[in-house]
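What follows is one structure encoded as structure tokens, with my remarks underneath.
Take a look at subunit A:
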Amino acid sequence: MLQLYQVHLSLGGLKILQQLSLEIQEGKITGLIGPNGAGKSTVFNVVTGLIPFASGSVKLRGQEILGASPDQVSRLGLMRTFQDSVILSQITVLENLISASPLLRDISLAQVFFRSAQTRQRKAEAGAKALELLGRVGLEGKANSLAKELSYGQTKLVEILKVMMSEAELIFLDEPFSGLYPEMIKVIQSLIYELVKKGKTIVLVEHNMKLIEEVCDRVIVLDFGEKIAEGTFAEVRKNKKVIEAYLGN
Partner candidate 1 sequence: MDYLLHIAILSSIYSLAVLGQNYASGYTGLISINHGAFMGIGAYAGAILLKWYGVPFPVAFLAAGAATGLAAWLLSFPLLKLKGDSFVLVSFGFSFIAFNLFLNWRGLTNGALGLKAIPGPELVNLLDNTKIIFLAILLALILITLWGLHKILQSSYGVVIRATRENQKVTQIAGHCTDSYRRSVFVLSGVITGIAGLFLASYISTIDPTLFNYHLSVLLLIMAILGGLASLKGSIAGATLLIVLPELLRFLGLPNSILAESQQISYGLILILLMYYRPVGLFGTYKI
Partner candidate 2 sequence: MKKFLLPLLVLSLAACSGGEQGESDVIKIGYIGPMTGDAGSYGHDTKKGIDLYFQEHPTIQGKKVELIYEDAICNSQSAASAATKLVNIDQVKVIIGGQCSSETLGAAPVTEQHKVILISPVSSSPEVRDAGDYVFRMYPSDAIVGQTLAEEALKYERIAIITESTDYAEAYHDSVLHYLVQAQEVTPVVDEIVQPNTADFKTILQKVQNAKADVLLSIMQTPVKSGILVKQAAELGITAQIYGTDTLAGDDFEQHAKNAAKGVKMVIVAEDDSRAEVKEFKKVFGNFQAPVIFSLKSYDAAHVLADAIEAVGYDSDAIKQWLYDMPGREGLGGPIEFDEYGENNSQAGSVKVGVEDPATGRIVFELLREEP
């Protein structure tokens, strides 16, 4: 599904990603773990085009996307959440969700005026889907209130719903569980399983090892921008380099 080959990123002498090569298999949940500052979020930022000045090659289903702009990458079916969950605060929760729907893409002024029935219909369709998703997690009451009124947990939840709205094939989740109490984690876990059931590929960055073991099929370990181990959680757990990286070098 996604191949990174010799991806290198350095900023003013500081090597952030060093000749990183890795592969994400389709339909699986891959965990991306490593101590703080290993470059996990940076990988997300490079692949999704937020950081344009990395070198090497990134192929999504065989198509080179390094250097493409975030919206071009997104159109190829890739969606992500953010570590510190950035929400569009001064618009409604419903609007937050439908802004991620492919139905709202490439609307031109001409379509608004001359094919207004069609655009209205597509917006209504996206709205219905959003309401249905909100209903599933008991947030439909918040649909028309401004997103800034959501609690931290609810914001995390809405971010996952946004990913589901985008119907993306490849999904990057950046610490979706951090700072949540157990029932909320259960809800998000069920949503993730639902995504996998639909044949989506997920890359998960998370510090809670119990969740990684429970959720991920494969795991890739990064340290100082380098891949130091790969395999199932059990194999990786025994790997000496991983222990060393975590327990302190």
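Rule of thumb we're sticking to: contacts are C-beta pairs under 8 Å (C-beta built on N, C-alpha and C of every residue); 3 or more make two chains touch, one makes a residue touch a chain; residues count from 1.
How these were chosen: all candidates are chains of the complex that A comes from, given by their letters.
From a predicted model like this one, the values you see are computed outputs, not experimental measurements.
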Given that all of 1 or 2 sit in the same complex as subunit A, name the one that actually touches it.
1
Tell me, which parts of subunit A touch candidate 1 in their complex?
48, 50, 69-71, 74-75, 79-80, 82, 86, 88-91, 95-96, 98-100, 102-109, 111-113, 116, 119-120, 122-123, 126, 162, 166
